[in-house]
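Complex shown without one protein chain; remaining protein chains in place.
== chain A ==
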């Protein structure tokens, strides 16, 4: 009855930005990133990747409400770094990680008798 429309999970509401950055006014080198239309899938990998960075003092994420489709990622870094740079580095590392999984997966397909998506379409 009052269930939210399912398309709200991937259609950005009007007058909202996908990403907003808010600097923390009380803690030095801290910021909160509000990311719309993302959930635990991305939140958790970002958090885990940030925690591997030695210059990151704090990294956490939350989805404040299950019916509101955004996550908050909070980062506090050591003075030699800053949250935006740490976040950027983290995303680049994740990008590399998934690219490596992709290429390794692809090379494993043929020896195990699977076709890649492209090869299958050409048939």
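What we mean here is this: a residue touches a chain if its C-beta (ideal position, glycine included) is under 8 Å from a C-beta of that chain, and two chains touch if they have at least 3 such contacts; residues count from 1.
We adopt the following convention: contacts and distances are computed from a predicted model.
Engineer: Match the chain absent from this complex view to the correct UniProt protein name in "tRNA-splicing endonuclease subunit Sen15 domain-containing protein", "Trafficking protein particle complex subunit 2", "Rab5 GDP/GTP exchange factor" or "DNA-directed RNA polymerase II subunit rpb3".
Structural biologist: Of "tRNA-splicing endonuclease subunit Sen15 domain-containing protein", "Trafficking protein particle complex subunit 2", "Rab5 GDP/GTP exchange factor" or "DNA-directed RNA polymerase II subunit rpb3", the absent chain's UniProt record names it "DNA-directed RNA polymerase II subunit rpb3".
Engineer: For review purposes, identify every residue of chain A that touches the missing chain, sorted by number.
Structural biologist: 6-7, 9-11, 18-21, 23, 35, 38, 40-42, 44-45, 47-49, 82, 84-85, 87-88, 91-92, 94-95, 97-99, 101-102, 105-106, 108-109, 114-117, 120-121
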